[in-house]
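Here the complex is missing a single protein chain, while all its other protein chains stay put.
On to subunit A.
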Amino acid sequence: LAHGSGGLLTHRLIEEVFRPAFAQSPEDFTHDGALIDVPGAQIAFTTDSYVVRPLVFPGGDIGSLAVNGTVNDLAMCGARPLWLSAGFVIEEGFPVEDLRRIVGSMRDAAQAAGVRLVTGDTKVVERGHGDGLYINTSGIGAVVALQPISPRQVQPDDVVIVSGDLGRHGMAVMAARENLGFEPPIVSDCAPVAAPVLRLLEEGVNLHCLRDLTRGGLATALIEIVESAGVGMELEASAIPVSAPVRGACEILGIDPLYVANEGRFAAIVPEGDAGHALSILGEFDGAATVIGSVRSGGTTGSVALKTMGGSYALDRIAGEQLPRIC
């Protein structure tokens, strides 16, 4: 198994192993979380496991990541995050001091996101089997959205908005892991995005689709959307916000920022008429929120085209490591 990077291989694992085993309807497993009808309400339910290396990085740690990641998955379902569970897999010998700090950061993150950690579990595994610490969190939220939020709602001429600048989390983690010493250091964007999403819903913005831009970055997220929506998408490369330090780091490392993970960024796909309203709301939370492209009616469906000065490039799901294609 080399199925880690959120690209093609993960996609194949889901399609070929998990979906055949578990899915009961074609809608299952197409989203970050499940929507479930319970008497008198609709809830969103999601789970995620966190295996980040290193455990602490500029702008966060595995604890804040485990809270925000699950909070954000709930937000992407148009839900108000309410309750979380946390499961810890701890390697024998892991310093209690470190654990205390990480748990503290989970408490702070939960407070900031307005959720409560209501249940949990701890397992200790043999030395050499746990890589320090793994955390799984599950979350329950109350669905606020009055209309379904899903790739199926995406229409031609809808616009694509990103909630802030891209690539900081992935680069911050990589810099910390590989000791790259960027000056100034790149700080992760790890943060809850429930508040802006709830505001968008409260103010009646018609959200056709929401997607957090985690593993695989913007590119992978948008490719997933166009593939399940059966539409094409065109992005304006110059409009995509990437901070100068991230851009510089990506350039030196030969990494495409559109494929770098974010932990506090999402894409919203809204009707053209709602774009201005959505932007003015998102702008209150992050000045870098901006329109980066639109959904196309013609052309090839299932493809995302990136328009640059030098022509229009097709974005692809990448299998694992980016292997050069230039011969």
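Just so we're on the same page, contacts are C-beta pairs under 8 Å (C-beta built on N, C-alpha and C of every residue); 3 or more make two chains touch, one makes a residue touch a chain; residues count from 1.
Assume contacts and distances are computed from a predicted model.
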| remark: Its UniProt record identifies the chain omitted here, from "STAS domain-containing protein", "Spore germination protein (Amino acid permease)", "Ferrous iron transport protein A" or "Carbamoyltransferase HypF", as "Carbamoyltransferase HypF"
| request: Quick one: say which of A:Ile43, A:Leu213 or A:Ile318 touches the chain that got left out. | output: A:Ile318
| Residue of A:Glu92, A:Glu202 or A:Glu251 in touch with the missing chain, whole complex considered | A:Glu251
| query | Residues on subunit A that touch the omitted chain in the whole complex? | reply | 8, 174, 178-181, 183, 249, 251-255, 299-300, 303, 305, 309-314, 316, 318-319, 321-327
